[in-house]
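Report on one structure; see the data block that follows.
Every protein chain but one is kept in place in this view of the complex.
Labels A and B are assigned to the chains in the order they are written; within every chain, residues are numbered from 1.
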Amino acid sequence: MTLITSPLALTLLLAVAAYWLAKRRAISAAKGDVRSLAALPTAYGTNAALSVVIPAFVGFILISLYSGLAPRAEDVAPLSKTWFILVPAVLGFVGAIALSTKDFRARTASERWILALLMGASGVAILTTIGIVFSMLFETFNFFSQYSWTDFFFSTKWSPNFRGDSDLGILPLLWGTLYISFIALLVAVPIGLFSAVYLSEYAGPRMRAFAKPAIEVLAGIPTIVYGLFALVTVGPLLRDYFAQPIGLGDSASSVLTAGLVMGVMLIPFVSSLSDDIINAVPQAMRDGSLGLGATKSETIRQVVVPAALPGIVGAILLAASRAIGETMIVVLGAGAAARLSLNPLEAMTTVTVKIVSQLTGDTDFSAPETLVAFALGLTLFVLTLGLNVLALIIVRRYREQYE
Amino acid sequence: MKDQAEMDNSMPTPSKISASGVQVYYGDNHAIKDVNVEIADKTVTAFIGPSGCGKSTFLRCINRMNDTIDVCRVEGDIRIDGEDIYDPKVDPVQLRAKVGMVFQKPNPFPKSIYDNVAYGPKIHGLARDKAELDEIVETALRRGAIWDEVKDRLDAPGTGLSGGQQQRLCIARAVATEPEVLLMDEPCSALDPIATAQVEELIDDLRQRFSVVIVTHSMQQAARVSQRTAFFHLGNLVEMDDTDKIFTNPRDPRTESYISGRIG
Partner (left out) sequence: MSYQSRHGSLLTEDARTRKRNRAESRFKAYGLTAVIASVLALFMLLASILSNGLGAFQQTFVTINIALPEDKLDKSGVRDPEVMAKVSTFGYTPLIRDGLVQTLANAGIETDQSAKALLGLISKEAPAALRYRVLANPDLVGQTVSMELLANGRIDGFFKGRVTMESAALDKNTSPEILQVAQQLADDGLMTTRFNWGFLTKPDASDQRPESAGLGVAILGSLYMMIVVLALALPLGVAASIYLEEFAPNNWITDLIEVNISNLAAVPSIVYGILGLAIFINFAGLPQSAPLVGGLVLTLMTLPTIIISTRAALKSVPPSIRDAALGVGASKMQSVFHHVLPLAAPGILTGTIIGLAQALGETAPLLLIGMVAFVKEYPEIGIEGFTDPATALPVQIFNWTQRADPAFVERAFGAIITLLVFLLFMNLLAIFLRRKFERRW
């Protein structure tokens, strides 16, 4: 921390100095009459300050990247780190002061710096994606150099063993993930869709004023809360009143527990997306059907929903992507046993649960048992990315249809 | 049938629709003020007037489309064949099967041409089997004067047709449920002149079977297609008479100002 602090303080000091000097120089160049300047004196100052800060920041980013990538820490002496920040800063300082003459278009110059900053900020989005992909790709390669990829993708057995000789097949995890997501969608899609239809087409203003925010509240509740709800309330309830009486299992954590609770979590998501989509269907379409003597439900089922279908499919795909990536509910509600079973009252586990369990606690980043988490993460990322992109394309095309 | 078609338009048949003392409110806005109208069977009646005068609002009262607007309130008495359509026993769904409607902008469903037309007969259960449904669809498309243009592509989406074709499709769709009254809310305002001429010609044909009420912005159109014309102004029915008379010899000075282009 102190390593950065001192060059940081120096740079800021330099920037303040540059601001005042450039401003002074511009005013004196104008011989006191600031109207003869090409820009306001503060523009000279701003330009000079930015000319110091931005190059220093770029230097800092470059040296940080380099020091992270360098094979040995000694390759990057602390001194060179300081230089990387201060040299650009000083160059910017000198350049900006020298440029601050009467005819220098300081405002245009400072705006160019600001535009560069704005562009840099939007680049963070791309950098994040690159970061995500590379952070996982790199370790995934490491993993596949130690563990056969065919075993990973096609083995039906998951039993990590920290003394080595583990079975790390993704199939049971994928099965658990998809099974739970399926149940969640089975709960969320009909309830969410029907709620959206009812609230937008039937409910009176008072009902809407109460029910709509109530459903939205469900969306604002953190997933850990749902997880605990599954663990403490829903799980035991299902076990005592459902699983045990019919003899299908005696575990509180189960596919059904996690699926039900996740379904509740997804209701507001499905319903608000469907609401948007249903409202995008033009009123003229509804009028056409009602004018022919169709009832409201006939209009909804036979005209509105078919017209909105692509959008609704997109919404369901987005919900599916959410369900697949959801972590805390399954960590607390689904269990930890990797199992390929059809019984929804048995505990099963998911990709996300295993990412958490393999990466928390004592981890050894050379062991396949740890590295497998990155391969799981990458699989999860690719899966959800595919669903998201597909959904976005469908929804976007649908929106264009009515714009 | 024949004698009805030959009937002179200067002598209206007994009223199909009779409205008396109709008031419509949109929230606090009094949109229709005490309107009394008699509309004859097998004629085309045009509602004209400047925009915002309430002619479309009144039209939408006749098949209770205003029910779909929460803030809208209708008072007064509207009867079709002597039955009060705002009677609590009347189901608007049944009413709208009897009183069809064509809207300002063509609004085909995002379905095939066939399914667009078959939609009404299907929900009202007019066909016993597929062959009968095919026949109804064909008849309706013929009556909509669009059969020849679409008979080879009944499976194509209705939204892919041109504007004029879409509107005729919508007319065919409305006709397919065999209503007795056909309401048309500025059916040509979104169409080009050629399409407009086709639709106008069609309206004249429809008169043989239905009582047609058309809201129009264009006085020429009213003069061309209608036998009776009602002039609305600021929510009031100013004057209603035979079309010839309204355009040649109006009684009310407001009507005269409007048709001569001074207000509107």
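Here is the rule we use: a residue touches a chain if its C-beta (ideal position, glycine included) is under 8 Å from a C-beta of that chain, and two chains touch if they have at least 3 such contacts.
What you see is a predicted model; the values in this text were computed from it and never measured.
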Interface partners of the hidden chain - shown chains only, full complex considered: A, B
Of B:Glu149, B:Glu180, B:Asp204 or B:Asp252, the residue in touch with the unshown chain: B:Glu180
Residue among A:Ala15, A:Ala258 or A:Ile355 touching the omitted chain: A:Ile355
Which residue of A:Tyr66, A:Phe144 or A:Tyr198 touches the chain not shown here: A:Tyr198
Those residues of subunit B which, in the complete complex, touch the missing chain: 1, 80, 83, 85, 87, 89-91, 93-95, 97-98, 123-125, 178, 180
Residue ranges of subunit A at the interface with the undisplayed chain: 1, 64, 68, 107-108, 111, 114-115, 117-126, 128-129, 131-132, 135-136, 138-139, 190-195, 197-199, 201-203, 207, 211, 214-215, 217-218, 220-229, 231-233, 264, 267-268, 271, 295-298, 300-301, 318, 321-322, 324-328, 331-332, 352, 355-356, 359-360, 365, 373-374, 377, 380-381, 384-385, 388-389, 392
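Methods note: only the chains that are shown with their structure count from here on.
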Partner subunit B, residues of subunit A touching it in the complex: 205, 282, 284-295, 298, 302-303, 306-307
Parts of subunit B lying in touch with subunit A, wherever the complex brings them together: 63, 65, 68, 70, 93-98, 100-103, 105, 107-111, 119-120, 123-124, 170, 173-174, 177
